[in-house]
Structure formats: C-alpha cells, structure tokens
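To start, the structure under review is shown below, and the notes come after it.
The other protein chains are all here in position, but one chain of the complex has been omitted.
Now for chain A:
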Amino acid sequence: MSGRKRIQVDESEWYRLQREASRHKDVIRNLPALIREVRRQTEDDLERVFGVIEDRQRSVEQAFEGLSEQTRRLETETQERLRAQARRTAEELRATAGELRKETREQLAEQESRLRAEIEAERQQRRRDIRRIDSELGELVEDRERAAVLAREALSDARTLHNLIRGTLPHEQYAPGRLDGLEVTLDRAQVNIAQGRFDAALATAQGARQELGELRLDVEHRELERQTLRVYAREGLLLIERLVEDSARQTARDEKDEALEGFDLDVDYWTHGELTALLEETEALRRRVEDEERPPSADELRDVLRDRAPALRERLERIVERAGRRQFASQERVNLAESVVRALERMTAYELDATTYAGGDQRDAYFARLVHGNRNAIVVEVAPAAPDSGASVLRVLSYDHDTASSTELEERGVELTRALREHGIPAADPQEEPGRPDPAYTDFDALSRRRALPSTATDTQTATEG
C-alpha cells in the first residue's frame, strides 16, 4: 500500500500557444513616455557632441586667418562642406532619435555608406581644387625669389594646418604618428629653405600641406562617424536600460494578453535576478560607450550597435516573457490545486483546511491540505515539472488512519485523473510512488516557512528513475 500518487499534468494548451507565439512577439511595448525620455537624452547628446564639433569648427575657421589666400579659400570651402555634413548628420540623428528600430544594422550600414560616399566625393573635390591651384602656381615658380616666397608660404600654411590638427583634432586616434611624420617633413622643408633649396622646400612643403589638409578631412570625417555611432549606441543602450527599468514591474497579463489591474509582474523576482544582471551589464556597456578617457573605437561602437545591444534587448524580451510565463504557471498550479481540491472534496467529503506555497515562495510548489472528520488527511502538492516546461507534477499524499485500502487509494487517484480530464486538464495516469508519505508534509506551518523540503516531486522522480 502506498499513499503516494503522482500525476503528471502537461502544460496547458494556452501555455503551449504562448510559448510558441513568444518567439515572434515583441514583449516590449513602445511606451511614449519612455521614447520621449530617450529622445530627450539623445537630443542632449547630439547637442553636446555637435556643439563640440561646431566649437572646433569655429576655432578652425579662426585658424584659417593665418593661411595664405589660396589655401584659406580651399580649406574654407572644405570646412563649409564639413559643417554642412555634420549638420545634416545631426539633423538626421535628431529626427530618428528614440525610434526603436529593428533594422538598426541596415540603417547603420546605409548611413555609413552614404557618409563614405560623401567623404570620397569631398576628397575628390579637394584633389581637383589642389591640382587647379598647383597648375596655377607652377607658372610662378620660374624664378628663385618667387619660389622662396611660395615655399615659405606653403610651409607656413602647412605649419598652420599642422598646429590646427594638433590643437583641435583627435588625429592620434584615427592616424596615429602621421602628424609627427608630417612634422619631420615640415622641418626638412624648413631646413631646405634655410639652406636656400627653395625648389625642394616648396615641393616638400606643398606635399605636406596637401597631406595635412587630407589628414584634417579624414580625421574630421572619422570623428563625425564615430560620434554618430556613439550617439546611436548610447541611445540604444539607454533605451535598453529604460526598458529594463520599465519592465521590472509591470501589470500582469491574463491568458488573453490583457492587463490585469491590481496584479504586478515582478520580472526580477520571477527570473531570480536575471533582470538586475541584465541592467548592470547594459549600464556597464553604456559607460564604456561614454568613456571619454579611452573612447571606444568606431569598430567597437559598431559591434555594440550591431550585436551587443540587440542581444541585450533580445535577452530582456526573453526574461520578461519567461517571468510572465512563470507567474502564469504558478497561477496555474494554484488553479490546478484548487481543481484537485474541489474534486477531492466532492469525491471524498474531506474538507480543505490549509493552503501554502512551499516556503511561501510563489515560484515553488503549491500545497493544499484536506482533512476528514475521522482525522484522515490528504495533502495535494502541485510542483513545476521541468523548469519552464509549463508542466506540473501533481502528488496526492494520503494520510489515512483507518479504512483506506490500497484499492481505495488507487480509485482515488483514478477518479481524480478522470475528474481533471473532464475539466480539460491534461492529466496523465496516476503512478504510484513507493513508500509512505512523509508526515512532514502535513505540517503546513513548517512547510510555509521552510525552503528545503524533505524531498520534492522532482527528487522523487530522479530517485525512481535512478
């Protein structure tokens, strides 16, 4: 004779559908307040980043005062195009700020290629301009005097540009050592001038000037690109942070995905702290993106944008969805326990006298105790079967003092299964578990306090299988 009956109850139809649907479902909602906040932050960010760019460009323009006529004209034109480009980019960013895009990757690629095309066009334009200027100059270098003047002019322009780059642009980040190399070239041109080798000095100074101009353009472009990526990345991470914070406590949803007022879903609780971990990870990543000391490279940012942020977001969705399902499964366990108790009360005339979650923890097994006038008792346990399977293990533990025979207990299990099935609950045939039920299960005070139980359904299963 055994007073232990184990009945496996499969996941409910609803649970199965939910589980399947969640793969294609965005559990994160586009909440206007959240979007507004992220937009505001992005705007601030843009303001700051492009403010810096603007400031620099202004100081660049001031530095242009020291340039020769021709070079100033050339650089000023370039500078205007750069400013226009930066403004355009800023506008674009501002316009899309806070939009939660699925297609980040594609958009990013498109934006990059557009930027590159613009840069390439810009570069070509400069080269054309320089060739034009050079050809104009070529006619003038006939005499030595003239050459000396030009060489000194070119060297001065180059020095100005060199100082400009050194003073305003993060050149080491994008072209490390290049500026220093050019300085050597300029020094050589200086020596040549001093030694009166004006032709050589002119050629050297002119080459360096051109290279410095291209370097400036390149660094400006790269900086713009990086800053753009950084804004994007930060926005993305911020959004995830906000989403995480927002998802942490949400209104519980019913089986029809409608909000259940008055019932919260504490995602962190139901996922055993997964949400907190996610938030911490996201914050760390954002801090890395924001790092000014050791700013992240464009590639790093690209990686964040393309892979890491989406992955975090994906994780968030899974966590939220899992929390919802676990909460739902917990409710289902109580429902099942109630159905079982209802059936048992009708079948046996025992009466319910206590219910509790194991250790008072809703994530754990649910217990209900029925008693008979003759002191007989039945304890019903509904435990989760495998993690997140949606299935439950129902155990009926009989504590009979008198008449219960094995056939009686058997019938009790069979009748119960039948009753559950009649109510649409996919209950498997009852299985007998060896041994007598542990009296510890009848002590509901202890049960509701203690977390470690003498044995659980899962343990028993392992034991039986082993």
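By definition in this document, a contact is a pair of C-beta atoms (placed from the backbone, for glycine too) under 8 Å apart; a residue touches a chain by one contact, two chains touch by 3 or more; residues count from 1.
The rule is simple: contacts and distances are computed from a predicted model.
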Absent chain [UniProt protein name; select from "Cytochrome c oxidase subunit 1", "Fumarate reductase iron-sulfur subunit", "AAA family ATPase" or "Nitrate/sulfonate/bicarbonate ABC transporter ATP-binding protein"]: "AAA family ATPase"
Omitted-chain contact residue, chosen from A:Asp143, A:Asp187 or A:Glu411: A:Glu411
Sole contact to the chain not displayed, among A:Asp44, A:Glu280 or A:Glu351: A:Glu351
Absent-chain contact - pick from A:Ala189, A:Ala337, A:Ala365 or A:Leu447: A:Ala337
Positions on chain A contacted by the hidden chain, ascending: 12-14, 252, 254-255, 260, 262-263, 327-328, 330-338, 341-343, 346-353, 355, 362, 366, 368, 371-374, 376, 402-405, 408, 411-412, 415-416, 418-419, 422-425
